[in-house]
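What you see is the complex with one protein chain gone and the rest in place.
Our next item is chain A:
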């Protein structure tokens, strides 16, 4: 029984790039692969493509399911599909796993053709601008000169923003959700605690744990637990878990007693089963390094000078990881640079995670904005 308004069954594809890429760090990868999925149909003049950029732990499986009995749909299935805000009946939607990822694109857990072993500690750090470059090469392969829109939440929003600066003529619209123009000291501090949890795990083996037939599970689990706290709001967490006890009484020990402990441990365990620790390290560093104004004397307005894209910037009032104030920095820079921008600050108790939720006002504004894009390109 097919679900209504779902893209249905999907499968991933792989793009191989034999042209070497020199990354911002100076390291050159002779070849690499990116896995991606597409939904909808590319129109005749290739003008209806939308690129979805993923966040820290995301990937290319954005919508639909892999099989009839697949329990989980893609991570943004509530946003993307026939009749959904990102309407696959009008747009050709692309989800891609970023370089350095652990879902099929070349990353630290991939085999290095030079050694026949996983890259591990030798895989280079990748910056947001490097992702944009690889995504642009994927677009070239797919015959897409200009995206109707590039959309992303959190770290994905940063990629959308970077796109508009690096390739002004290749993006018509950027939808930057729950993002920031750069990380604060506090953001970096949280990331570093997460990294330290992984780096100091005895099973990490300097990043070459693959050869030791182990994974730094404890570290990755702690990193995810910490991350998860920053994704939720105090109110949201209080409402969901409060001080609820699993057994109804104090046990006077260190086992799981409060429901929130149980929840975080569950999330941590689940994550450490499938996510690669080196990728986690790499992704958090990409976040830390992101600062498109850096080469413009710290002036984001100057960085945006050549931007042609129109923007929709969205934040959520209970998000304290990338608070509305951070989105307003992006908006102010766009206003000062006299660019087209609309900004919405959505009332939600879901914290940073709100960008993945189905809050009606949030989806309403996304739908309104995307409807206009569809009309503009006459899709």
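The rule we apply is simple: a contact is a pair of C-beta atoms (placed from the backbone, for glycine too) under 8 Å apart; a residue touches a chain by one contact, two chains touch by 3 or more; residues count from 1.
Assume contacts and distances are computed from a predicted model.
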The chain not rendered here carries, per UniProt and among "ABC transporter permease", "DNA ligase (ATP)", "Methionine biosynthesis protein MetW" or "3-oxoacyl-[acyl-carrier-protein] reductase", the name "Methionine biosynthesis protein MetW"
Contacting the left-out chain: of A:96, A:178 or A:346, that is A:346
Where A:223, A:264 or A:312 are the choices, the one touching the absent chain is A:312
Against the hidden chain, chain A presents residues 310, 312, 328, 331-332, 335-336, 340-347, 361, 364-365, 368-369, 371-372
